[in-house]
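Got a structure for you, written out below as structure tokens; questions coming shortly.
Every protein chain except one is present and positioned as in the full complex.
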Amino acid sequence: MLTNQKLTIEPTLRVNNLSVEYRSKGGTVPALRNLSLSISEGEILGVVGESGSGKTTLALGVTNLLRKKETKLSGEIEFLGTDMIRAKLSEINRLRGTEIFMIFQDPFLSLNPLMRVKDQIVEAIKVRNRRSSRNYTRSEAEKEAVEYLEDVRIGDASEVARRYPHQLSGGQNQRIMLAMALAEKPKLLIADEPTTALDVTTQAQVLGLLKEIVDRTKMSVMFITHDLAVAGSICDRIAVLYGGMLQEIGPTSSVLGHPKHPYTVGLIQSIPSKTKNQGELEAIQGYFTLEGIDRICAFAPRCPYARPACRAGVPSLIRVDESEVRCINYSQMYDKVDIDPSEKGAS
Amino acid sequence: MGLLGYTVRRAFNSVLLIVGTVILTFVLTHIVAPNPAHVWAGPHASATVIQGVIKRYHLDAPWYVQLYYYLIDTFTLDFGVSPYFGQPVSTLIETFYPRTLELDFLAMSLTIVIGVFTGAFAAAHQDRIGDHAVRGFYLLTWSIPPFLVAIILQYFLAYKWILPPGQMADPALALPKPITGLITVDALIEGNWVFFYSSLVHLILPVIALALISFGIITRIMRSSMLDVLKTDYVRTAIMKGVGNRRAVYLHALKNSLIPVITVIALTFAYTIAGSVVIEDIFSYTGMGYLITQSLENFDYPTLIASTIVITISVVVINLVADILYAIVDPRVRLGGGQS
Partner (left out) sequence: MTAVTTYSRKRRFARTLRRLTRKIPSLIGLVIAVLFYGWSLVEGILQLIAKYFFYPPYVTPKLAWALLPYDPFEPSFQSTLSPPSFIHLMGTDELGRDIFSRVLYAAPTDAAISIVVVLFGVLIGGLLGLPAGYFGKGVEEVNMRFTDLFLAFPALILALVIEATLGRAVIFAIVALIVVWWPSYARLFRGEMLRIKNQKFIDAALLSGLSDTAIISRHALRASLNTILSYATIDLGNVILVYSILSFLGLGAPPPYPEWGSMVSSGLGYLQEAWWYSFLPGAVITGVVIGFALLGDGIRDILAGEQ
């Protein structure tokens, strides 16, 4: 049982029961546990969580970028009918670029410092053309690269194309990554905190641009962020991760408007703009701990509503209204819930 | 700023550095030396010779006058006459230095090839048997005295096998006319194939010995920079663009990890040239190392000092070349600006 997608449409990406562990000297550290979600065509799914929640691991897992030696994977990742975990490297490489692409957090680190901007975009165009066995001359490809730069509204595109990444601003570099995405026209774009390193104004521009590109190209996006407000402004659906587990998933309006999980509630309360009229900003107490994580609710040690029952086992993900949530307060009958956290959060 | 401005600035710094090192040798030989006249003339010099030396180097004048003449002499390449060889020192260096440069540049090329290859290999096999083997090998070659490497090669490859144990070429052959001073090249120009072949064969062991003692510098830095680069997002971006792993590793990653290697080229040169003092001695290769060991043994101080100055200037110049190369490869240095 996945989410509230129409079952007639096969999703672009289907992640089923994915678990990832990092090998370390003392043993293995779990990063993701039994995660299932899907993204359908043209949909933006926000993946929200704090650092260490496993969201970047999810992105690297989906793109098959995890180092095989250091990680242990189980479960399924199905992208356009291809098993991304067990497929041959050559097969995955055929999907990369044309079908799946990824944008990283730090724009200064995601472009090769030794190559001119246009050469890096042309490289992407070449890969696409080779696959569709189109024949392009170099100058045609360069002209196309400049067009993509104009599409992502970079001023003076032909000049910027000749520059090196370090000569441009963070916002410009991230736009160039988007231009690359335009050149590849993938079915799925993974964006790992693409606006975190940018200042607020630039962040809004890049987000608007991303939204526009998605509307135009119908690509699906997995948008990873720690910032619920950013996710709310762009995503169709939001998945909340904590301790490597999916805690809550549902349409944006439902997750933000009627949050079910105490962690989601805490996240909403710590968004400054939403609470500035209500006095104090509330931070979630405590720190993430791995202790007993496979036996109890991962959030229980920090949860203001935690009860002994929360430590009796790992709650299962269940459907509540439009969302699915993993919390003991919902897994029993509604009348047995002591406190309804959603009331406090939605006020 | 641009490449030209960068080059000019660097070149200016290098000139300052060269003047500084020459002054440092002056301080050592004229001021720190317990008795400069005896040092310059050698311990067995007669009173008349010492008088001559005092006059030649103005040792009875105030220090700034001495410095003035010292600088003039050095920068007009007038290093006096060698008491041991009985020839002008500049002629000696002109004869011997190109031979060492020939040896060292071959050794450096081999060093860089071995170093880059083993470093990249170790990084690609991080913490596996290949990595451990490479690291063990460079630990061994790093810790072994240069003379022992030379002796081992000589013992196993020359005495037990067919390679010549020493000298620059078959001594029965006449040296080619000095045109470039690089004897292999001169032999080629002259069309003297017999000598050319003989000198190449004689170069094999010293070149391997020098490369063995210095490749670890490159391996170590190549391995760590390759490990760093392989983890960067731009390599991931390249992979995600679908260029294929081979292009991502050998174009995007390798080129970026070579940058730190450029910075140690001058260090490698300094290391090989110091190593060739010992290596040439063992292989009886008559280059700069031979000149230095001979002048040490025979208290030929002017030759020793002049050799040191010439070698140091070359190290500074190679450093400059490496800096410029670095700027050509890395636009962040060449064009400046932006975040780094």
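Labels A and B are assigned to the chains in the order they are written; within every chain, residues are numbered from 1.
One rule holds for everything that comes next: a residue touches a chain if its C-beta (ideal position, glycine included) is under 8 Å from a C-beta of that chain, and two chains touch if they have at least 3 such contacts.
Source: prediction; values computed, not measured.
J.: Check the whole complex and report which displayed chains the hidden chain contacts.
T.: If we consider the entire complex, the absent chain touches B.
J.: So which of B:Asp60, B:Asp78, B:Glu190 or B:Glu297 would be touching the chain we can't see?
T.: B:Glu297
J.: Give the residue, chosen from B:Ala61, B:Val113 or B:Ile144, that touches the chain omitted from the document.
T.: B:Ile144
J.: Among B:Met168, B:Leu182 or B:Ile311, exactly one should touch the missing chain; which is it?
T.: Here the residue in touch with the unshown chain is B:Ile311.
J.: Go through subunit B and note every residue touching the omitted chain.
T.: Within subunit B, the residues touching the omitted chain are 17, 20-21, 24-25, 28-29, 32-34, 39, 139-140, 142-148, 151-152, 154-155, 159, 270-271, 273-275, 277-278, 281-282, 292-293, 296-297, 299, 301, 304-305, 307-308, 311-312, 315-316, 319.
Going forward, only the chains that are shown with their structure count from here on.
J.: Report, in whole Å, the distance between the mean C-alpha point of subunit A and the mean C-alpha point of subunit B.
T.: Once rounded, the distance between the two centres reads 53 Å.
J.: Which subunit B residues qualify as touching subunit A in the complex?
T.: Of all residues in subunit B, those touching subunit A are 232-234, 236-245, 252, 255-256, 329-332, 335, 337-340.
J.: Using the touch rule from the top, collect the residues of subunit A that touch subunit B in their complex.
T.: These residues of subunit A touch subunit B: 63, 65, 89, 93-98, 100-102, 104-106, 108-114, 123-124, 127, 131, 164, 166-168, 177, 180, 184.
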